[in-house]
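For this depiction, one protein chain was excluded, whereas all remaining protein chains were kept in their positions.
Labels A and B are assigned to the chains in the order they are written; within every chain, residues are numbered from 1.
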Amino acid sequence: MHHHKYRLIIPFLLPAALLYGVFVVWPYAQAIYVSLTSWRGVSANRPFVGLDNYQRLWEDDRFLEALSRNGQLLIVLPLVTIAIALTFAALFTQGGQAIRGAAFYRIVFFFPQIIPAVIVGILWSYVYTPNIGLLNGILGGVGLDGLKRSWLTDPTTVLWAIVAVAIWSSVGFYMVIFIASMQSIPTSFYEAAVLDGATRWSSFKDITLPLIWESIRTSVIYLAIAALDFFILVIVVSGGSTTMGATRAEVAALYLYNQAFDKNRWGYASAIGVVLLLLTLLLSVIIMRATRRETYQF
Amino acid sequence: MSAQAIQPIEEILPTTRREGIQGWTGGSDRAFSTVAQLMLAFWAFVVIFPFVWMIVTSVKTDPEILSSPWKLPAAIQWDNFERAWTQARIGRFFLNTLLVLAGSLTGTLLVSAMAAYVLARFEFPGRQVLFYAFIAGLMFPVFLALVPLYFLVRDLHLLGTYQGLILVYIAYSLPFTIFFLTAFFKTLPNELGEAAILDGASQYQIFFQVMLPLAKPGLIAMGIFNFLGQWNQFLLPLVLMPDENRYLLSQGLYFLAVQQGYQNDYGALFAAMMITMIPTLIVYVLFQRRLESGLTAGALKG
Partner (left out) sequence: MDEARIHGLIDDARSGCYSRREILKRGAALGLSAPAMAALVMGVVPVKALAQGAENPLGVDPAAPLDVVIFKGGFGDEYAINVNENLYGKLYPNAKITYAGIQRLGEQLQPRFVAGEPPDVIDNSGAGNLDNASLVAEGQLADLADLMAAPAYDTEGKTFAESLAPGSQDTGVYNGTQYLLNWALTVYGVWYNDAFMKERGYTYPKTWDEMMTLSEEIKGSGVAPWVTTGVHPQYVRQFVFDQMLWKHDPQALVNIDNLEADAWKAPAVADVLEALYMLTDKGYFLQGWEGLDHTQSQNEWLQGKAVFIPVGTWLENEMKGSIPPGFEMVVAPTPSLPGDKIPFEGILASAGEPFIVPAQGKNVQGGKEWLRLLFSKEGGRFFSENTKSLSVVQGSAEGLELGTAFASAQAALQAAGENTFIGRYQDWYKDLADEAKAQMASMLQKQASIEEFQDAVQEMADTVKDDESIPKYQREL
């Protein structure tokens, strides 16, 4: 069998390696080279500037500010999304007869996930708009006029208004993943816990959480990467990459985008991209380490 | 209730609970049920209401949208849909999207499955390096590659073609799909393959006739996952599909929204969003169980 091995390995790997090498690795390798130039992106002229772009980045307050917004997202996005998704997943798997309409809710909760991000973004931009928007309308309708505001330009709310959209659309996805994990836990564990007089909360904490820890961990990494890459929703919800809302919710990837497409600083933008890439890799390793736990087998 | 909703999962999962557990201590079932129902109803409202509002808005006139956003329309404005269909050409974009996705999904699954199978089940030098090289692609921000990618695609004479976009979609779907399927193939029992070899089957036969069918749940999961991802894809077509006749849906809608800033036709914009959503909604409700069980399989093995 061994001498036949490579007759399979090579043709099986080749298409993937070729496509990946040509369309993914090669463009990124070029991007890394571009980060060492002062390319304006409108001609083939790419003056080499060494590490200048990286040095400037280090002193660029606006970049650091954008990065600090990513830092906030990094905490809020995984925490809130996972908390909500876990709650619903637990209700659907352990709620038993107490949860009426579970099938309906599950269809509904997942629904935002299948809507193209562009529609989600456009829809929410009209939800948040001050005078004809849905949100202010509801607040006014229930007598909470004091809470009405211009959600997408108010510097205290804009970032979170957009993050809320991200959470809104992804809760369903993580909920389904957690449900699957929870369902693989044998029922007998809970039955034993019930006999021992456990409450819903204590069995969730002591049985469910540890047993689905791997799923949570994977989810945390996904959401962390999403928090670093965050920007398409900012553009679509706020109405454009250079609107006041986008400026006040400027995250690192958006800053990159504007430096490239709006300011024609492709070299600098590529340097931002490379830094983001390194941060993502670093962060993934840190989360992997930090969340390492004994894996429970059953 | 919940047991009925998740039945297909049994195909994959050996131990599925059929009923909720009863007899918890602490807190009455009634109080728990009320709180739970309230939370669920609240979230359902938050999800559904914007869509309902969108439906109503899509059949209103612009003055109605602007001056009385809360009222129902005096008369239903079907011509919003007509404008969206003819001027915004949503139908055309829909077809383009389906065309690209048909190619890219098949390609993604086939190419990834072959690579993942080899990575999971054969020892050879450089295997780990290759695996991690693929995984690293998960971390790359796509827009960083946009401009070099454009030149590449153009130099290959694939710019503005369905084939070009299909190949790029496949390439950018590989990292996660290979990552996932590798894990999946690792969990498949060895014995089957070995038995097949004893029967004189070639490695190719083993892959296509034994392993691929076994990996069906994983392939379905990845099919769904990639469908969602590629369906949502926005930046790649924006740059690689400059031909307006071949715009994909997300791209077409984005331009419609941008144009809205200049042409001031809210009704048609909402109608276009509706036209995009309704088929998606129908497909989703019909295939919801398969979709969930597919993702579920993904969650467990990944």
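Convention: contacts are C-beta pairs under 8 Å (C-beta built on N, C-alpha and C of every residue); 3 or more make two chains touch, one makes a residue touch a chain.
What you see is a predicted model; the values in this text were computed from it and never measured.
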Ask   = What are the shown chains that the left-out chain touches?
value = A, B
Request  = Touching the absent chain in the whole complex: find that residue among B:45, B:70, B:132 or B:151.
outcome  = B:151
Inquiry  = Going by the contact rule already stated, which one of B:67, B:163 or B:209 would touch the omitted chain in the full complex?
reply    = B:67
Request  = List the residues of chain B that touch the chain left out of this view.
outcome  = 62-63, 66-67, 147, 150-151, 154, 238-239, 242, 244, 255, 258-265
Task = Please give every residue of chain A in contact with the chain that is not shown.
result = 38, 40-45, 128-132, 136, 148-155, 238-245, 247-248, 261-264
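Following the convention adopted for this analysis, only the chains that are shown with their structure count from here on.
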Ask   = Between chain A and chain B, what's the gap in Å when you average each chain's C-alpha atoms?
value = 15
Ask   = Once bound in the complex, which stretches of chain B touch chain A?
value = 1-2, 4-6, 9, 13, 15-17, 19-27, 29, 32-33, 36-37, 39-40, 43-44, 46-51, 53-54, 57, 65-66, 69-70, 111-112, 114-115, 117-119, 122, 124, 130, 133-134, 136-141, 143-145, 147-149, 152, 167-168, 170-172, 174-175, 178, 197, 203-204, 207, 228, 231-232, 234-235, 249-250, 253-254, 257-258, 261, 269, 273, 276-277, 280-281, 284-285, 288, 291-292, 295-300, 302
In the complex with chain B, residue positions of chain A that touch it = 1, 4-9, 12-13, 15-17, 19-20, 22-28, 30-31, 34, 41, 84, 87-88, 91-119, 122-124, 126-127, 132-134, 137, 141, 168, 171, 173, 176-181, 183-187, 190-191, 194, 197-201, 203, 215, 218, 225, 229, 232, 236, 239-240, 253, 256-257, 260, 266, 269-270, 273-274, 276-277, 280-281, 284
